[in-house]
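All protein chains but one are shown in place.
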Amino acid sequence: MTTAPMPTATVRRPSPLAEFWHYFRENRGAVTGLWVFAAFVLLALGADLVAPFDPAEQFREHALRPPAWAEGGLWTFPLGTDPLGRDMLSRLVHGARYSFFVGIVVVVLAASTGIVIGLLAGFAPTWLDTLIMRLMDVILAFPSLLLALVLVAILGPSLTNAMIAIAIVLQPHYVRLTRASVLAERSRDYVTAARVAGAGPVRLMFVTVLPNCLAPIIVQAALSFSTAILDAAALGFLGMGAQPPAPEWGTMLAEAREFILRAWWVVTFPGLAILVTVLAINLMGDGLRDALDPKLKRS
Amino acid sequence: MPLLQVRNLTVEFATAAGPFRAVDGVDLEVEPGEVLAIVGESGSGKSVAMLAVMGLLPWTATVSADELSFDGQDLRRLTPRARRRLVGKDMAMIFQEPMSSLNPCFTVGFQVEEVLAEHLRLDRRARHRRAIELLEQVGIPAPEERLAAFPHQLSGGMCQRVMIAIAIACRPRLLIADEPTTALDVTIQAQILALLADLQAETGMALILITHDMGVVAETARRVSVHYAGQKVEDQPVLELFERPRHPYTAALLAALPERATTRILPTIPGVVPGQHDRPAGCLFAPRCSRADQLCRTVPPPVLPPEQGRARCHHPLGSGAPEAAPAGAAPSGAPP
Partner (left out) sequence: MSAVVVEARGLGRDYRVGGGLLREGRVVHALAEASFSVEAGRTLAVVGESGCGKSTLARLVTMIEEPTSGRLEIDGIEARPQSWAKLRSRVQIVFQDPYGSLNPRQRVGAILAEPLVVNRRGGAGERAARVAALMDLVGLRPEHRERYPHMFSGGQRQRIAIARALVLEPRLLVLDEPVSALDVSIRSQILNLLIELQERLGLAYLFISHDLSVVRHVADAVMVMYLGRTVEAGPKEELFRRPRHPYSKALLSATPVADPRARPERIRLEGELPSPLAVPPGCPFAPRCWKVRAVCREVRPALEGDAHRVACHFPEEG
């Protein structure tokens, strides 16, 4: 047996994060989405610092000012003002905070309950599994907005209730995803090995199997974020979500309905904000899925 | 004139960790009607080399060769159209997993006739007749009924027979079989190998059999090419290879077979095959070779002439029988 040291050409194996970034980076849309989303998060977190004015502050003399570059605009209000004289830019920036808040809460709520129910369904005996999945099918059969409306109508219109409603509606997706992963992983050898070692069902569910089901859940979480923002905006538009004077983008749209022709900027900018954010998140989610899917990996 | 002539074939993949050389300077020659076995373990690049010859590698692979010709045609310069006319017709390939090599959405008959339609342009009735003929030739009972069956209704052995039928449909001059029986049970494996041998004798086609099973090699092949870590390390007729292996890796491989064991503790080859990140500077086998010296570790070895088994070695084995154990090998296999 040779004992002398071997001259080798060593190449460091990349860390899992570096490998993930390598695949993610190739999708230019996804990277753009990531930067936009990062900007959105920064704005949401630093809204107080970035916004020039308080979003509720009204400047009656400057009501309905057009954006700065248009005729009659002022650079103090770069994106113009709304009918009550509130600065559009500040409202939009604070609206990011609302949307971000909504996205996070909804996703966390939907994902945590969905994952637990999905784990239960995956490990449960057939009759319980069937019961759970039929219940989820019923929830999915409702148009999400309709269900949210009903819930909000019962519980009362407010952003909190809107978030609960959206979370309930989004939750079956997580149940399905988790259950599918659990069913696939449950028959793998390492789970059997844990059983042979004496692991009980709770440990099997949360410690053994769950960490291996996370990839599709992460992707779904990213895409749910955008769905949550859209749904919250829709509810806000219908007057069932955040109530005025909250600068939530959907609520802003509702208030601006009558000004579509007269003052286009009051309607367009919140709409654009929603569009750009949702698009960015969807692009990023697509890229995440491609990068996390082991079948698409090449090395 | 050799049917398949490959010289200095190199395949590199672009991976997240940099370029990876899966096949490194491989030479291969197959005469018409010859049965060649390519032997190697995981990481030897044997499958990748054949996929490169067939042109079936993904875009991340860079294929280069000094010569790569089939029946006089230069495979490197083929247009995709010309390649499609060649592959599947004169050169065919069957793979390891028969159950997943067939499209689960279409019947067996559809898939067999697809090849006939594509390459031979037969009409419907002629295709049907030929399909039944082919299924009979590969030993499938009641071929008429099987044509309407879906792949999931067939067993592994049956699926592999169907794959073989599709492969020989256009009477290829060369059939490449990539571990065709590894996923099958022993008695079915014997059937499939016998079938391949019979077909080869009947049609006179050349057969390249890729495998890691030395038993299969001994029984089926006439010439053997041994691959290690992307390189060809030995190339000899089968009798000579088993009785007088020239390369230490071949000898160690033969010695490690349980059926050749004389002691309860088996001789082993310590260490592991070099991967992407730890390729030695000199001979790739040197870290695991009991005969390696400073020359082996620093200078890549030359390819020796045919009398010495075309071994890629500085110190090939002499005319002795395969060694029982590489001298000084740790019996329980030292940790890598």
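When the chains are written out, they are named A and B in that same order, and each has its own residue count from 1.
As a convention for this text, a residue touches a chain if its C-beta (ideal position, glycine included) is under 8 Å from a C-beta of that chain, and two chains touch if they have at least 3 such contacts.
On a predicted model such as this, the values are computed, not experimentally measured, just so you know.
Taking the full assembly into account, the omitted chain touches A, B. Only one residue from B:Asp123, B:Glu259 or B:Glu307 touches the chain missing from this view: B:Glu259. Which of B:Leu102, B:Val238 or B:Ala292 touches the hidden chain is settled by the complete complex: it is B:Val238. For the options B:Leu147, B:Ile269 or B:Ala311, the residue in contact with the chain missing from this view is B:Ile269. Interface note for the absent chain: among B:Leu57, B:Ala190, B:Ala281 or B:Val303, the touching residue is B:Ala190.
Touch with the hidden chain on the side of subunit A covers residues 13, 188-190, 192-200, 203, 208, 211-212. Residues touching the missing chain, restricted to subunit B, are 41-42, 155-158, 185-191, 193-194, 212-219, 238-239, 242, 252-254, 256-261, 264-270, 272-273, 331-336 (touch as defined at the top).
What we mean here is this: only the chains that are shown with their structure count from here on.
Subunit B makes touch with subunit A in their complex at residues 13-18, 20, 58, 60, 270, 276-282, 286-287, 289-290, 292, 294, 297-298, 326, 328-330, 334. Against subunit B, in their complex, subunit A makes its touches with residues 1-2, 4, 6-14, 18-19, 22-23, 298-299.
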